[in-house]
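In this view, the complex is presented without one of its protein chains, the others remaining in place.
For reference, chains read A, B and C in written order, and residue numbers begin at 1 within each chain.
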Amino acid sequence: MIRVGIVGATGYAGAELVRIIAGHPNVRLTALTSRQYAGEPFEKIYPAMKNLIGVSCESFDTDRICDEADVIFLALPHKLPMDIVPDLLKNSKKVIDLSADFRFSDPAKYEAAYQSHSSKDLLSKSVYGLSEVFTDQIKNADLVGNPGCYPTSVILPLYPLLKSDLIDVTTIIADSKSGASGAGRSLSLTTHICEITESFKAYKITGHRHKPEMDEVLTAAAGKPVDITFIPHLLPMSRGMESTIYASLKKRVTAEEIHNCLADFYSDCPFIRIYDYGIATDTANVRGTNFCDIGFVLERDKNRIIIMSVIDNLVKGASGQAVQNMNIMLGMDETVGLNAIPYPI
Amino acid sequence: MIRVGIVGATGYAGAELVRIIAGHPNVRLTALTSRQYAGEPFEKIYPAMKNLIGVSCESFDTDRICDEADVIFLALPHKLPMDIVPDLLKNSKKVIDLSADFRFSDPAKYEAAYQSHSSKDLLSKSVYGLSEVFTDQIKNADLVGNPGCYPTSVILPLYPLLKSDLIDVTTIIADSKSGASGAGRSLSLTTHICEITESFKAYKITGHRHKPEMDEVLTAAAGKPVDITFIPHLLPMSRGMESTIYASLKKRVTAEEIHNCLADFYSDCPFIRIYDYGIATDTANVRGTNFCDIGFVLERDKNRIIIMSVIDNLVKGASGQAVQNMNIMLGMDETVGLNAIPYPI
Amino acid sequence: MIRVGIVGATGYAGAELVRIIAGHPNVRLTALTSRQYAGEPFEKIYPAMKNLIGVSCESFDTDRICDEADVIFLALPHKLPMDIVPDLLKNSKKVIDLSADFRFSDPAKYEAAYQSHSSKDLLSKSVYGLSEVFTDQIKNADLVGNPGCYPTSVILPLYPLLKSDLIDVTTIIADSKSGASGAGRSLSLTTHICEITESFKAYKITGHRHKPEMDEVLTAAAGKPVDITFIPHLLPMSRGMESTIYASLKKRVTAEEIHNCLADFYSDCPFIRIYDYGIATDTANVRGTNFCDIGFVLERDKNRIIIMSVIDNLVKGASGQAVQNMNIMLGMDETVGLNAIPYPI
Partner (left out) sequence: MIRVGIVGATGYAGAELVRIIAGHPNVRLTALTSRQYAGEPFEKIYPAMKNLIGVSCESFDTDRICDEADVIFLALPHKLPMDIVPDLLKNSKKVIDLSADFRFSDPAKYEAAYQSHSSKDLLSKSVYGLSEVFTDQIKNADLVGNPGCYPTSVILPLYPLLKSDLIDVTTIIADSKSGASGAGRSLSLTTHICEITESFKAYKITGHRHKPEMDEVLTAAAGKPVDITFIPHLLPMSRGMESTIYASLKKRVTAEEIHNCLADFYSDCPFIRIYDYGIATDTANVRGTNFCDIGFVLERDKNRIIIMSVIDNLVKGASGQAVQNMNIMLGMDETVGLNAIPYPI
């Protein structure tokens, strides 16, 4: 059975990977690394999983993890993976990196948003892991740069519409809202319950690093430069992300045409659910799942489209999509391990 | 001492009026009406106020309330006030209506959004109670149509910019988010804790009645027809409203010019707080208060402005502004009864 | 494949049954009834499950459901099942009733707490579905009275201690706290987010119907009358139940003896997790799962034990335990369909 290792297993994305991989019928969880908790049983850090994991955290060591695992997920802050990935690939491992390090095609764009890149040459080999859009490339990839949560929620609904040239790219505005788990497990006043209860606010309003990631992919889709307006907001809750996207249409189209454009593009994609015209999405409908639900309305007089897109930022926005990409890379059904029935509430 | 009556005192806006009026040093709470709770002490319905109010609810009766009160607040669903207000005015009462019934100047716009209006003639006499904008008219008004919560949060930041002709009115988009108290105290699955916890969603995406209200006032400000795009969303919390507003600027302006435009317009307005450029607002900063906090950023390459505006939907968005209007109508300092220091958390 | 029907499928316990049964590998969901939503696809009522259930709600009809299902769960308010169950049993169905109607052995106790019972004779045939305690009887049962949520959380830790005669039964106090989903989906001010946010309170302090249920089972365990003190409280959250139980020990025992008493009794019970001495339980550790986690401390000077017990009130406290009972009745491994890895947060 294929052996899976998770580097950075004790952050929220890492722990969510542990959850999914431990319940995955076709692979086996064999290695977990954590700088902070090396030597401790994973279940001690996440006692919800008491009795269920049986693997202890170890400090990261390239040779050891290459011995222990065939597929390796990296759930680390950006900048760390770029130094680790080359050795893993040399050892013929399949690598899925959840940081930003291998999401960009253009090193200059990465370096403008983050910092200098020590493995630029790998950017041309890595595939952007937006599973439904780049399925064929992912199939053959050894290295996947797993998308950011905001980009996933924004690109998925826009991609088909841009491909079909329906949207005036100069008018795209994404007003996005995220649950606090997107900020991770590290401590901050921002996620202190007393500060976030009954609080709603925009943040990073002068620039968020997920915007250039979106622009690069949307530019490729549109075949012309896309430079969207993007404002992220923080929700007083744990999991869930919504993007309300506004854009002008290039010509008169009917609701049916929009619906068909989306439904056709995602016809073979079990994780994308297109809502009937005028029905609003709800993050509660995708909580704990790998779904991306998409709804829309048209303002006919202004020829404007408003799209709503919801994901669970830790699942389709991170670890779920990462496992979906692993499934695709390994030639399995993309839904394996990700098809639990959602909770009703 | 001026006597105050509240009609519809047991809904959330009514109860918030009770709170503010009971703590107001210059007026006295003398009458509360409630269809559902007639005969019961108000404190029994809101036990937080045990020992502090001492007024029981009665059923509504025009003669009785005119005997008991000089100023009358109506916190009723729309359609009811239009039939009650004429008699109150005949009795020389000052009336502040929190419903939509007296917010519109143009009866046709009201009737398109709500239903036929039985007191159309009063629309020309009623003043739109956006306190900072229509202060002079409110001073002399006998009847104030208190603004909706969404309109308050959207119009306050836009009004000065439109007056100064800085904004391309065809590009205005307001993405608004409200706490659940805006939906009132009546029961609905929407506000059931199990359905709203960890939920975020847009609603009424094919049309919300607050939009024509905004358009009418913004049109007057701009001197030309304004037809904004407006999408409301529901937050998993009780109090608080945020509007993120996107628009194209008509010409190149600096952040300083924008800041001055807002700060000058509201220079004598203690409840409007303009944030420094690039600082995001937070509903937690205005919770329980009558403040409207406004922040903004510019996207210089796209010449687009993004404005954030936050209020407490029950205070500045309803009952607080209503009391502010009463203060203005009675020639008192507008802040009396509304100037408690906010809670730090 | 065994066919399963759920009567009352659209309340929270019913919907949770739908979730578990739809994901159960060994049975098939074939019938759902709902008075309120007859004729509607289940997925329309719980859109989280869009595309995943494919069964519509129908009104309840004995003949039809007996045609459609082999095992029938009843997730109805008490009083309704007592009239339905006899016909289902005559049709040789396996029945698991989640109401209180078939939990009591003594009809007088049921009638004192609820109302007159129309199927008293069945009480001697029905088995109390506390899965780990009455496993053998459940194996051979046709009718299971599925325990209440509070009784599950209180009885599971006390049963072994009473069986071992370690506790002074006159001193048992259970201070229990429940998430709001225990109050069900029907509308009430109690579960309105604006009333429950930042609220914690005891309720039904002069008597809760789950107390006689606990007393009957604990009395059987102790071999002498047990009449506990029980105060339920409402938590400002959706899922989760904690009971902190206080009792005097009959003799000096060590922490190790208590731990062994519990661990031995539940040694073959994968859903019971006994914590090390002094480690507190947390409802978050069992959320969405069928686990009951148990912890304890001793006050040696006072020879008092304090036990903490946590469950998810909708899973181990209702629908999960119901499915566990079905598994036992059908001779399957009791964990089938209930062994998903828990979410880390």
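Observations, loosely collected:
We adopt the following convention: contacts are C-beta pairs under 8 Å (C-beta built on N, C-alpha and C of every residue); 3 or more make two chains touch, one makes a residue touch a chain.
All figures in this text were calculated on a predicted structure; none of them were measured in a lab.
Of the listed residues B:Ile2, B:Met49 or B:Leu330, the one in contact with the hidden chain in the full complex is B:Met49. One of C:Gly179, C:Pro212, C:Gly320 or C:Gly337 touches the chain omitted from the figure, and that residue is C:Gly179.
Of the options A:Ser181, A:Thr219 or A:Asn290, the residue whose C-beta touches the omitted chain is A:Ser181. Of the listed residues B:Leu89, B:Cys149 or B:Ala284, the one in contact with the hidden chain in the full complex is B:Ala284.
Counting over the whole complex, chain C has residues 170, 173, 175, 177, 179, 194-203, 205-206, 227, 229, 231, 233, 235-240, 242, 244, 246, 278, 280-284, 287, 295, 297, 299, 301-302, 304, 306, 308, 310, 345 touching the chain that is not drawn.
Of the residues in chain A, those that touch the hidden partner chain are 12, 180-181, 185, 187-189, 191-194, 196-198, 236-239. Where chain B meets the missing chain, the touching residues are 12, 15-16, 18-20, 22-23, 46-53, 181, 197-198, 238-239, 270, 273, 282, 284-289, 293, 340-345.
Keep this in mind: only the chains that are shown with their structure count from here on.
With respect to chain C, maximal separation of chain centres occurs for B (centres as means of Cα atoms). Chain A and chain B have centres, each the mean of its CA atoms, that are 39 Å apart.
Centroids of chain A and chain C (each the mean of its C-alpha atoms) stand 37 Å apart. The mean-CA centres of chain B and chain C are about 46 angstrom from one another, to the nearest whole unit. In chain A, the residues that touch at least two other chains are 197-198, 238-239, 282, 284, 287, 345.
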